[in-house]
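Left out: one protein chain. Kept in place: all the others.
And now, chain A:
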Amino acid sequence: MLVLGMLFHMKHVSRSPFDLAVFVVVPVVQATLAVYLFRASAEPQKLLQAAVGAGMMGVWSSVLFGAGGAIQSQRWQGTLEMLMLAPRRPVMIFLPITLAQGAIGSYALLATLVWARVLYGIRLDFARPWAFLVTAPVTVLSLGAFGILLASLFVLLRHANALQNALEYPVWLLSGMLLPISSLPAWTGPLAAVLPTTWGARAMREATAGGAVWPSLAWCAGISAICLALGALSLVHVERRARAAATLALA
């Protein structure tokens, strides 16, 4: 069900010119921005890390706007009632959607690397290439699982769109996707530590530049699993509340 659901949602998104244009163009723009910023800096040797970081930024954007808005999208399309009527747990209905958004976000990672190699001649010399090949899909799927928690939280908030718009840059910053977290004020450390994106970005960076990849990856997967469990509980609560109050279809 997970695999079929993922494939179905990926096909669904591929029919949307908006999603395609945004997912195809924006990551490439971000990769270009990162490349020129790092070229202009005193650290041009970190161009590969910048490209990977820009790719991770694209993954987060996909999860935030796609997975986070999964329930809202179904509501606007008039399919939420049908999904809720299905004889499955809510989490099993929405997890394929959020995982698919994570998987679609992996395009951003791939596109930024190809873009960096082809256009800017950045050599893809990963310190631990095999670890990178494992880390990338695990991180992407972990963020997809994290998306369930976002989806359930956002449905509780009437103005989830505003929160989505506000959450993109802080998570890029706090997770150290483009910059080391050490460059931020010390008080941001605990906030960063509870985000799976922080550990995913760290694992990717360690696979790129060298370091202990697996502990970071384990933290990323572990925190995402907790988020998935919390999201599943929250979805049950949301469903019951919406049924009781007859507010399921209210946008």
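As a convention for this text, contacts are C-beta pairs under 8 Å (C-beta built on N, C-alpha and C of every residue); 3 or more make two chains touch, one makes a residue touch a chain; residues count from 1.
Note that contacts and distances are computed from a predicted model.
Visitor: Considering the UniProt annotation of the chain absent from this complex, which name among "Formate hydrogenlyase", "Transport permease protein", "Quinol oxidase subunit 4" or "Aspartyl/glutamyl-tRNA(Asn/Gln) amidotransferase subunit B" applies?
Guide: Missing chain, per its UniProt entry: "Transport permease protein".
Visitor: For a quick check of understanding: of A:Met10, A:Val114, A:Leu153 or A:Leu173, which residue touches the chain that isn't displayed?
Guide: Of the listed residues, the one touching the omitted chain is A:Leu173.
Visitor: Would you mind spotting which of A:Met10, A:Leu37 or A:Ala225 touches the chain that isn't drawn?
Guide: Counting the whole complex, the residue in contact with the absent chain is A:Leu37.
Visitor: List the chain A residues touching the unshown chain?
Guide: Where chain A meets the chain not shown: residues 17-18, 21-22, 25-26, 29-30, 32-33, 36-43, 159, 161-163, 165-166, 168-170, 172-173, 178-180, 183-184.
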